[in-house]
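The complex appears here minus one protein chain, its other protein chains still in place.
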């Protein structure tokens, strides 16, 4: 009986204590009709050896191509220490730290995480995580609607330069509360929102969402956008790549007063690509709005002897206390990912993260240089500053065929944008990280050149 | 500076406290001629990312064939828990438990290990490990020479059915102390020592070595051999596969009085093949001879409050106390492997180990059945009982070519014995473990059949 | 530097884990207006400092791997170590979520088979794996109920019924889906009050959210009647799968009449709790809700190849709930666990979880503790109430909980469900052995004696943990949520 320790003797003794003849008897309150479940189509159990063999084979089958795809999930080096420590049983197999005294490890770690995220985003406070970037944005939208006291609006300005999947997830989640996402178009020449073209009286909006860098890797005019939103009574929700923040201006410093909420996906901070999850969503905000923030928060306090300790706090916002009036229904979050990210950030520090960011960006520039001589390739937003990701326009060949050909060559060449942005024509989104060597860049250039000629 | 935490400020402050201007000054007692070491041919440091890339590529390059090779190193399933726990920092990065109070984890574990090994071998006591099987046998030989009070002989009877590498290692180690290994031949028909043919007055020997199963997988007449040796004043050194002991008679029960020393390689107990190491040697003996045993030993005792605790004991046998009079020069042993093996044995228990042994053996029988119809293949010692390993005689094709062909087919078909036992002719040593499925056995049979025809 | 020093306090300016970062890049073409300065306040530590710091922090946690952890409603069972190592293979970890399906056939095969297994074991017709925890599964489920009514043009159904014993996520979810919530009382034996239910249903009823076994640790005996009442009123039944461990492989929510269900794989399928997540909350639906399943879902082509179904394939889907496809790595772990268990193993989960709970309840009752529902069988969990102790000795459930920590046991869930005063919700799970359960009883008995002899001893607990009882009030009043340079 895998994972069940009972011996025959144990079972006998236990049934005797209970005073029933068989285990079956313990189910006698359940209507008989219901206990006939037929699950025979589920395979029989395998021992660990057979399971291992099966899973090794499946993983080997999935040997991965050289990755130049970003679009919200980024391949970065993860120090070996990160997951060796995060996978320790005491982190891996603990529950949410409800008994604070027995969970100081997790709690102190989350306090450190909150500190790192708040400083990285330039905000006052951070929660202990949300599910992922897309769902974090939906929570940010719900929070903005609650928090914006000067506006009663349920409308949100949502630029098309925000990750299409973030927008889709937000739409699926917030529409049930009759919140409307108003699409904001971008400048087709520069791939960013044209601040100058924004109306002077945009109507009543609860918030403006600002991505930085945006889905195209292009850098938005965050200062002007933030000030514009604040001028019109809207809050600002920053959607940011946390790694980029080692380099780029922190949301807390955008414009005159800073963004109000910063959120995004923590994946670039030590989380493997892993077909899309588990990652973790992060959310930071100003001190004044902490009571509107969803998710768990850890605070520092003292014990009976005056010694420092950590505990979950502000639980009155949460579903287990406030039930239908809670700021969100979130309960389980992405704790283990936060553990990994905290260790990752501690290992890299501000300078290490900055180097990763710069080196990624530099690698993209190196690749672009190699592609310059290729005919029929150009950058879609050539004059706009960008960060480690950019859009290429392809003249001769259909992007989907091109990528298909490169894949056969072992190169994952980027994302075909036509599905998401038909207005951009035949384009692909290209990303390079610090994991790529000069040889890798050469290989991409060669592979693309070959594919173009087919 | 990888793995060095010093900041510029630290360095300055530390030099000031020492009272020297530079780190170089600290080397001023070393003759100047010696501090000019040119090590420029050593490559520059790589960061972890580049190192990871390099090592991933090297490991991938070494994708392994389906393994039917044993010969002293056996592929068994290792529960995932084994190495996840053994690799925990507290086990992985601790030293030998010299400060017992700060090392109760390692010490209690070794006490449990000693218990398991003693019970598995049927002996009274176990040490905390030696390097590997071959070197353990050499230590057993040295110990036997010390321990045999009735004989002053420095001669050891060493059957040719003992693993050739064990014999080689023993020879390399003991010859410096003028100990002579007398080769004992085996019966070419049955692949074991013919007890009946042993002389009645063999001369003065300190010990007889008895392998079980022997190098050919054949089962020796251990009872008769043990009694014969004892009759002639020789001690008996059992060289055993510890996994096989879940099934086979324990050395402590051999003959009338049992073997005197049991040793071997612990690799089958949770240690990966890993190109040959690290494995661990084990050694068990009778209580009476424990003071002759080399290596560390852990004992149970009590602390100042009478509470149970564990500590290294009988250290007066060891080099750090006895120096030139020590039982061995061994200091560092194979602690982490013992940690893994202890967890492995605890997970499998006697019944689990027995099932692994039986299932391995059963798989070999299954394979032999599949090979029966192949022409020109026969078992060299067909009438002799064996355990999970056996010798095949090949008629048509040279074994080395045959194995080469099979390897191209992804099958590691066995060991060519001609190098080690020219007297056996064109033979190969074949091993099957519980890791092989019916499909694997079919694949071997097919591969061999095809190779025979080329 | 004591062990509770923050990593920030171990920092020194200029220190770095050098092996972990690429070489510095000098030139940067990003205009200054986009760049930050000064750098963020982050720790500056060596690799060993970080390893040591977090290794030592980990040792301050209770966890399944170190302690009995009978947290009711949380199913703290053993997390097989193979589920971790096999899911963490390079082939799986390195796969980009937007990479073509051709690069993920091994992974997708696992996901497809997991969908099939979950369908069968719950008795539902379709499954989407994408929700990232129980609460998001609830959201998906209730959003599908809404989409179903909306698709039928029935806009009047804007109320969700929830038993008063329900987990807080249930009402919170209903509100997130734009519903109002009406609570249904529980009767004296722990079942839903049928009369109250009959009165509550009507044309405004979108559905009811139930757990069965319920959060009070008993099986809802009238489930068939409840289903009839709600269905007849035009509502749908939602099953909160948090307690599925009690009946896994033996009783199927689909057979009870539920229209939609979520599973907590981080409970029933033993994926790690990770100190608070990640989880996975797949949803299963009956025929009529199939079109509304959240995307993506894995399909198998006739040529045996796997692919994602998206908006194009499922025009009525409630949409996408995560950026990519949910907590894929957690789903892999659940798949591995399901293969290790197999169908027989799943049934045994229900049987032995139930045996352990009933045994523990019987032993505690014998020892003088008061079950909240003494006439009922325990399911995989049960409640004891310490109201007598609170009244007579002034020792509360919280005091008992804290003192248990000193005895080396994690406390059960306290003060939930809210309707039982001074309660412990105790869930031992199938993976604990009898000796452990006996030890736990002995500890509670010992604490009871202490409470009788010297209640202050219990009220002052814990004594042996890294900290003594923490001041929660101060934590909430004098908010200290992040480290700053000028912090103490």
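Quick notes on this one:
A, B and C are the chain letters, set down in written order, and residue numbers restart from 1 in every chain.
In this section, contacts are C-beta pairs under 8 Å (C-beta built on N, C-alpha and C of every residue); 3 or more make two chains touch, one makes a residue touch a chain.
This structure is a prediction, so every number in the text was calculated from the model and none was measured.
Every visible chain touched by the undisplayed chain in the complete complex is listed here: A, B, C. The residue from C:6, C:19 or C:165 that touches the chain not shown here is C:19. Summarising the interface, chain A meets the missing chain with residues 1-10, 47-49, 56, 79-81, 84-85, 89-90. Those residues of chain C that touch the chain absent from the view are 1-3, 10, 12, 15, 19, 46-49, 51-52, 55-56, 59, 64-67, 78, 80-82, 340, 408, 431-433, 435-436, 439.
What we mean here is this: only the chains that are shown with their structure count from here on.
With every chain reduced to the mean of its CA atoms, the largest distance from chain A is reached by B. One simple way to say how far apart two chains are is to compare their mean CA positions; for chain A and chain C this gives 20 Å.
Mean C-alpha positions place chain A and chain B at a centre distance of 48 Å. Residue positions 15, 19-23, 45, 47, 51, 55, 80, 82, 84, 86, 90 of chain C are each in touch with at least two other chains.
Looking at chain A, residues 48, 52, 77, 79, 87-88, 434 sit in touch with two or more other chains.
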